[in-house]
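Just one protein chain is left out here, and the rest sit where they should.
Chains: A and B, in written order; residue numbering restarts at 1 for each.
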Amino acid sequence: MTRMRRRAASHRIAVVLSAAVVAGLAACVPAEPGDEDGADDSGSGEAGGELAIGTTADVVNYNPLVGNSRTDTWITNLMYPSMMTLNDDAEKVPALATEWGYSEDGLTAWIEIRDDLQWSDGEALTADDVVFTIEAVASEQLGTVAGMIGSYESAQAVSDTRVEFTLNRVDGAFLNSVGFWMPIVPEHVFSQAQSVADFANDSDWVSAGPFVLTQVERGQRYVMEKVDSYPLGEDGAPNVDTVVFRVYPDVNTEVLALRSGELDLIANALPPSVADDVSTDDELETYVVPSLGWAHMQYNMRRQPLDQVEVRRALAHAVDYEAVRQVALGGHAVSANSSILTPTFPKWMDESAEEYEYDPQLSRQLMTKAGFDDADGDGMFDGVDLEMIYDSGDPNISSWAELVRDQAAEAGITISLSGLERNTYLARTDERDFDIYAGSWAVIDEPQSNFNLLFAPDGFINYAGVNDPEVNRLLDDAASALTVEDARGPLHDLAAIVTDQVYDNVMYVEEFTFAASAEWTGFVPKPSELLSVVNPQSLASVRAAD
Amino acid sequence: MALLRFAGVRVLRGVLTLWFAVSVTFFLVRLLPGDPALAIASPTMTEEQRAHLLAEFGLDQPLLVQYVTYLGELVQGNLGISFRQSQPVLDILLERLPWTLILTSSALVVTLAIGLPLGVLAATHRGGAIDRAVQIGGVVGQSLFVPTVGIALLYAFGLGLGWFPIGGAIDSDVYGLEAYVSMLRHLVLPCLSLVVLQIGAYVLTLRTNLIDALGEDFCNVARAKGAPERTVVWKHALRNALLPTTTLVGLQLGFLVGGAVLTETIFAYPGVGRAIYESVGQLDFPVMQGAFVLLAATVVVANLITDLAYGVLDPRVRAT
Partner (left out) sequence: MSGADVAGVAPRVRTWRAFRANPLGMVSVGMLLLLVMVALAAPLIADYPRGYGDDVLAAPSSAHWFGTDNLGRDIFAQVVWGTRTSLAVGLGASALAIVLGVAVGVGAAYFKRLDTALGMLVDVMLSLPVLPLMILVAALAGPSVSTLVVVIAVFSWPEVARVVRSQAMPVVTLSFVDAAHVMGAPNRWVLVRHILPAVSPVITVSVVLTASRAVLSEAGLSFLGLGDPSSWSWGTVLYNAQRSGALSSSWWTALFPSLAILVLVVAATLCSLAYNDARNPRNRQDAIR
């Protein structure tokens, strides 16, 4: 009896643990690959090597037309080509497409695509795939692209390499939006599902990019092998054999892995303090690209006293923009000259734009002019208490929100901060329930069409409540212009009004820093965190440094 | 018969615990101010799209109907569909569960393997330097903040010394023995951080119990009969001290599994705990809820197995 009891205690534990460990191990140790898997692997030698890339999250959706998270896009972009990409000046340049244009009346658009691309299963990539993709997007209202093609009527593959679109109105941004934002998917694969939206695309991937996803271990890694031929690459094929995305939910661990050499590259932009730290490391190379959007404050003009332009101007002059950029962003941002036409886009930029000057005295004068005074002598204007909402999860904005509040106090204006959890923040912005909104746009790449969302009376991200007939007229002029030269005039006028009336207070354009091991060379960084250094062109041309 | 009755009671209790866990999370998610419906619907949606989406996830039904449906589905092993990934929650989580099991059970094994001797050592050297060191070490371990320990371990052993890999649970393309080695190498640091965290509770409890037992009559009798102190400690006292210590395993399991959230996140270990962290960021309530239910089920099943195994081996327990 007594022996039994003593053994019982240890047994009890041993039984459970061995059961758990055995169950766990059995499930986790991979089986030896069978012959059918092994055959392909032998072909890829060690010549190009393996590039390990850090990412912060698992792939949520493998269907590029449905999923639009940044981390998903890094992987799907390598398989489903866009027709256009960006150059350093954030201009749309050929990728899958070679040429494009509009008819005289602007109601027809055409795109000519390359004839030498094929899907990794051997099918040729043709104009039919393009038509299939845009038809799916339009009829099923898929993703963000659906919102950009309001002018789309129909598409037709007039040859294997030429697609013609019929538009219901003149839309100068149509081709650029479709060309850049819409990844082309293989019709012969995606048409298998009842609807494209329901197609999970979570196995047997087919790629027309430089790499194809071959193996997924959720929570750990996404293994992509190079394709045999990729005409868009420098040498007709990628240099590296394998690209592995490894998932690190915590950026600190991710940076440690980069330093220890387990990662060769980090796909997400580094926080400013890390960026500074990493740039002094000889074994690491950093790449800096600008944002395609901007960070800003918007003043809710549906509410008093923000409906008065003097008050908005007073607020605009009560911010030390340079301090915000230097301190909150550690200098990793450039001035947008308080213009919605930011320096990221040289072709649109207005050289004459000037940043609001930080001048608390001027702010006080403007407030007095607007009819406010400080009767109780506490240094603050009476009856003014503006609530500023922002997403408390955004590290940059939570940093500068405090600066803005303290600087406004210098000018006698009281701002109360409401750092909100993201969900609440989105709901409040959606209901336009705020005095001041602090946030940022990730990508505003086509001013001609995008500005409509921002400043037209019914634009769904018109947070400030802009309703200005002159603005509306300029928006229409810009949208229907078919060339950059024609669009530039109305856009400059529009931007000047926005600055003058403080319809949108553009604070800075962020610069993203990416870090990679110095053992690799040939990365092609592109603007925005979306394209980053992990865009198809970049990963197709990267190779081991000598 | 007694054994069957005992088993029946324990199973019933386990089921009850699970039901409680499920119900609590279900009503918490639906009654608290944060609106899950808001989480799936984006601001750009029209009223119609939103209503359609809510209907798709069954969120337009009365609460009780939703509850009954949820329980019914749960019994069939269906934890719902993720808001973010159009994939069943169970599929997402089952992929993660083995890693959590490996991590927590290995942490438990190591804790006991180190903790028991340490507890005995402290108790037999009561009041001495070893005792003090073990006690203080145990208390300090319990009080450490997991992520800080994690980063420190990664910094020292991953980056500095390069002994262990940083992040992940296994290398790719490794098979057979190599796979086990790779798995072990990835396991060491996260396991260590969990051991540091919970070993104190075991050591301190065992020490107290052992000291109590050593003062009991049966130990004095054994000593009087001329049994060497070694035998008294290991044979007579430890046997009695282990009994209350094992109940601690049951209490600590929940703590251990909960601690996996922070550990797995820092070490980029692909377990269920990390799935919770990720689903918080994405406001993916079905996954959050499912992950909790799964972790609770793990604890319940582990407790049940130990209870039953114990009941079979030790008839005394059946009476309680």
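Throughout what follows, a contact is a pair of C-beta atoms (placed from the backbone, for glycine too) under 8 Å apart; a residue touches a chain by one contact, two chains touch by 3 or more.
It should be emphasised that the depicted structure is a prediction, and the values quoted were computed from it without experimental measurement.
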By the document's own contact criterion, which visible chains does the hidden chain reach in the full complex? A, B
Sole residue of B:85, B:105, B:193 or B:289 that reaches the chain not shown, by the stated touch rule: B:289
Which candidate, A:97, A:182 or A:274, sits in contact with the chain we can't see? A:274
In the whole complex, not just what's shown, which of A:330, A:343 or A:465 touches the removed chain? A:330
Pick out the residues on subunit A that sit against the missing chain. 250-253, 255-256, 259, 270-274, 276-277, 323, 327-328, 330, 392-393, 395, 398-399, 402-403, 406, 417, 419-421, 424
Which parts of subunit B are in contact with the chain that was left out? 13, 16-17, 20-21, 24-25, 28-29, 32-34, 126, 135, 139-140, 142-148, 151, 155, 204, 211-212, 215, 250-251, 253-255, 257-259, 261-262, 265, 273, 276-277, 280-281, 283, 285, 288-289, 291-292, 295-296, 299-300, 303
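Just so we're on the same page, only the chains that are shown with their structure count from here on.
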Could you give the separation in Å between the centres of subunit A and subunit B, each centre being the mean of its C-alpha atoms? 38
Residues of subunit A that touch subunit B when the two form their complex: 2, 4-13, 15-17, 19-21, 23-25, 27-33, 57-58, 60-61, 66, 147, 198, 200, 202, 215, 217-221, 223, 244, 246-250, 252-254, 256-257, 259-260, 262, 421-424, 426-427, 429-430, 460
Can you list the residues on subunit B that touch subunit A in the complex? 34-35, 38-39, 42-44, 84-87, 92, 95-96, 98-99, 101-102, 104-106, 108-109, 112, 150-151, 154-155, 158-159, 162, 165-170, 172, 174-176, 179-180, 183, 235, 238-239, 242-243, 245-246, 249, 265-271, 274-275, 277-278, 281-283, 302, 305-306, 309-310, 313-314, 316
